[in-house]
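Worksheet: one structure, shown below.
Every protein chain except one is present and positioned as in the full complex.
Right after this comes subunit A.
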Amino acid sequence: MAHLELDKVSAAYGKLRVLDGIELSVAKGETVGLIGPSGSGKSTILRVLTGLLKPETGSVRVAGETINFDKPADIRTLRNRTAIVFQQYNLFQNLTVLENVMIAPIKVHGRKRSEVQAEAENLLEKVGLANKLESYPDQLSGGQQQRVAIARGLCLKPEILLLDEVTAALDPELVSEVLDTIRELAAEGMTMVIVSHEMGFIREISARVAFMADGKVVELGAPADIFDAPNQDRTRDFVGKILRH
């Protein structure tokens, strides 16, 4: 069964139409990659999936249930199932690294502090930040902040993980570490939507890849098809350009 389904979803910022009839479904435990030119609406899809942006038309279903974006209870359910790692990390500037990771599990999910702390420290160690627990976000490099954001997302124990350019600020060595973490998650059956410009990464990690342009899913298929034998000219153009780099 589809874990996540977008059916003809359109969304706009004010008058600017950003998503235009998006059709996308993600099976339970599947990893779907989103690629496409800057401004094509990749981040916006993730915003819709976390209830931060209400679609104008179309429907979003999670585990078979249609989300009513006007109903706070529905939004809460949606947000309980998903975790997002933002493109700009969005770490809480007033909290330390450790507190950033721990606050939602403790305050929102009401879990025990000692238990959460053990988990948070474990996750932060996994992303190579064991020595930065007491630092504040503005004392960290972009790549370090990005990894805190990943740990924060994972500590929520979501069913569905939404990753927006999580390797963009990382150097190659770290990319492979973060990749390992994501691979493990995929193996554990996490449902994931991953936005990235890193084509090697997307190709390796995704079961299917969606190519987006102008707020539409232009083409959706297995990585091998999208990268090696795309059907659409726009996909071929984009993939060709990116791979040549």
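As a convention for this text, a residue touches a chain if its C-beta (ideal position, glycine included) is under 8 Å from a C-beta of that chain, and two chains touch if they have at least 3 such contacts; residues count from 1.
By definition in this document, contacts and distances are computed from a predicted model.
Undergrad: UniProt names the one chain left off this complex as which of "NADP-reducing hydrogenase subunit HndC", "Putative NAD-dependent formate dehydrogenase gamma subunit", "ABC transporter ATP-binding protein" or "ABC transmembrane type-1 domain-containing protein"?
TA: The UniProt record for the chain left out of view names it "ABC transmembrane type-1 domain-containing protein".
Undergrad: Using the definition of touch stated at the top, determine which of A:50, A:68, A:117 or A:181 touches the missing chain.
TA: Of all options in A:50, A:68, A:117 or A:181, contact with the hidden chain holds for A:50.
Undergrad: With the full complex in mind, choose from A:104, A:133, A:168 or A:222 the residue touching the hidden chain.
TA: Considering the complete complex, A:104 is the one touching the chain left out.
Undergrad: Looking beyond the chains shown, say which of A:18, A:45, A:84 or A:124 touches the absent one.
TA: The one listed residue touching the chain not shown is A:84.
Undergrad: Across the whole complex, list the residues on subunit A that are touched by the chain not included here.
TA: Where subunit A meets the chain not shown: residues 50-52, 72, 76, 79-80, 82-84, 86, 88, 90-95, 103-104, 107-108, 136-138, 156.
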